[in-house]
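Okay, structure first, notes after.
Subset of chains shown; positions unchanged.
As written, the chain order gives the labels A and B, with residue 1 at the start of each chain.
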Amino acid sequence: MKLQPLADRVVLEPLDAEQKTAGGIYIPDTAKEKPQQGKVLAVGKGKTLDNGQVAGLEVKVGDTVLYGKYSGTEIKDKDGSSIFIIREDEILAIVK
Amino acid sequence: MKLQPLADRVVLEPLDAEQKTAGGIYIPDTAKEKPQQGKVLAVGKGKTLDNGQVAGLEVKVGDTVLYGKYSGTEIKDKDGSSIFIIREDEILAIVK
């Protein structure tokens, strides 16, 4: 199954703790809004602006991104793995 | 009876669990906002933007889409089957 997100939405695969450690980032338990790392699997065409123009997304398929842990909608595949659909505006940064 | 939804609304026929399993997707009971699969039966002309332009919809008749279970308005046909009228913005993704 492949998902084509609508408008300014993005499909993400969350990266687990080990991958996060490899990336050198650590999220404290005390953080108000815990950001999480994920890999971009698919991106929407972008948001339609008031002038009819569609503003493409900044993130691209394959990017590793930081996003709020409780943003978006979780979907589980048959094997139990999770993916998330979130709006690009809920993504904080691209991890380079 | 045929329905022509207004503006950026979409008429959906929800797909039952079996079809969902066939599509390979599984929605966990613990999900905050349970997304559901549906088939697009009719689409509106689109939303009128501030410049008077009408922004057509991304989804087309026949698309299978993921949408929030509690979005939209349910309508029952005489045979008891349900259809939903929802705004396109409440559709998360097209299932390919």
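Please note the rule applied: a contact is a pair of C-beta atoms (placed from the backbone, for glycine too) under 8 Å apart; a residue touches a chain by one contact, two chains touch by 3 or more.
Because the structure is predicted, anything quoted here is derived from the model rather than measured.
Enquirer: If 2 of the identical protein chains are displayed, how many copies are present in the complete complex?
Expert: 7
Keep this in mind: only the chains that are shown with their structure count from here on.
Enquirer: Can you work out the rotation angle that lays chain A over chain B using Cα coordinates, in steps of 5 degrees?
Expert: Rounded to 5 degrees, the superposing rotation is 50 degrees.
Enquirer: Quick one: report the Å distance separating chain A from chain B, using the average Cα coordinate of each chain.
Expert: Measuring from centre to centre gives 23 Å for this pair.
Enquirer: Quick one: in the complex, what on chain A touches chain B?
Expert: Where chain A meets chain B, its residues are 1-7, 9, 11, 42, 45, 48, 50-52, 73-78, 85.
Enquirer: Can you tell me which positions in chain B touch chain A when the two form their complex?
Expert: By the definition above, chain B touches chain A via 21, 23-28, 31-33, 35, 47, 49-51, 53, 55, 58-59, 66, 68, 88-89, 91-96.
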